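Mind having a look at this structure? Questions to follow.
A single protein chain has been omitted; all remaining protein chains appear in their positions.
Coming up: chain A.
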Amino acid sequence: MSARVLVGVKRVIDYAVKIRVKPDRTGVVTDGVKHSMNPFCEIAVEEAVKLKEKKLVKEVVAVSCGPQQVQETIRTALAMGADRGIHVEVSGKDYETLGPLQVSKILAALAKKEQADLIILGKQAIDDDCNQTGQMTAALLDWPQGTFASEVNIEADKLKVVREIDGGLETIKINLPAVVTADLRLNTPRYATLPNIMKAKKKKIANVKPADLGVDVSSRLEVLKVDEPPQRQAGVKVETVHDLVGKLKEAGRI
């Protein structure tokens, strides 16, 4: 199969960092804070590399949108086994307001330009938890989508995707080309080995601007304020079920 896979990777604040809201409440503190690849994007890269190792796809291209620093994230994808990278340069105010709609427009344009047969993304990013980019990209391209994938198989020229949904597991068969978003249990991302990290240095990362792809990255959303979640209040202990029902009624919960 001569398929080309596009994998989107996002640079986010490391999952282990304690998030702090900026004093002016316009966002969270990102300066000097450790960033790394979104964990769901790692799973997406791993799946793409696995498909390449099974010889079901020919080339894995890692894409990221953002300023200079996202090249680190693309390099991590290359160290895991992606063949080349594309860095879509977005910086400053545009980067602060970059959201799923703009990214999906960029990915759709790139998919056409690179003639990709499959796009694999993480199901959501751990900073905004939007869970929209995969779905929007599929809609813009008019491609089928297999989201929350916990298993992906290529059968003939169709994609069999097992999805994790509220009711359990759903298996669907979709035509290629398609968009898949990776869920937690799809795979366990590999460690990059030292030799692979060194080989990754030689792999190419192309630079592209959104304007070159004909995409307008201005946002239609404005963040008004960002607050910390409310402090957890102490609970109340009750003696009997009667008391419990009474208290719940008082609080207007039932």
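Points to keep in mind about this one:
The rule is simple: a residue touches a chain if its C-beta (ideal position, glycine included) is under 8 Å from a C-beta of that chain, and two chains touch if they have at least 3 such contacts; residues count from 1.
Note that contacts and distances are computed from a predicted model.
Per its UniProt record, the hidden chain corresponds to "Isobutyryl-CoA dehydrogenase, mitochondrial" from the list "Aminotransferase class I/classII large domain-containing protein", "Checkpoint protein HUS1", "COPII coat Sec23p-Sfb3p heterodimer component" or "Isobutyryl-CoA dehydrogenase, mitochondrial".
Here the missing chain is touched by one residue of A:53, A:72 or A:157, and it is A:72.
Counting the whole complex, the residues of chain A in touch with the unshown chain are 14-19, 32-34, 36, 39-40, 42-43, 71-72, 75-76, 79, 126-127, 129, 184, 188-189, 191-195, 197-198, 200-201, 228-229, 232.
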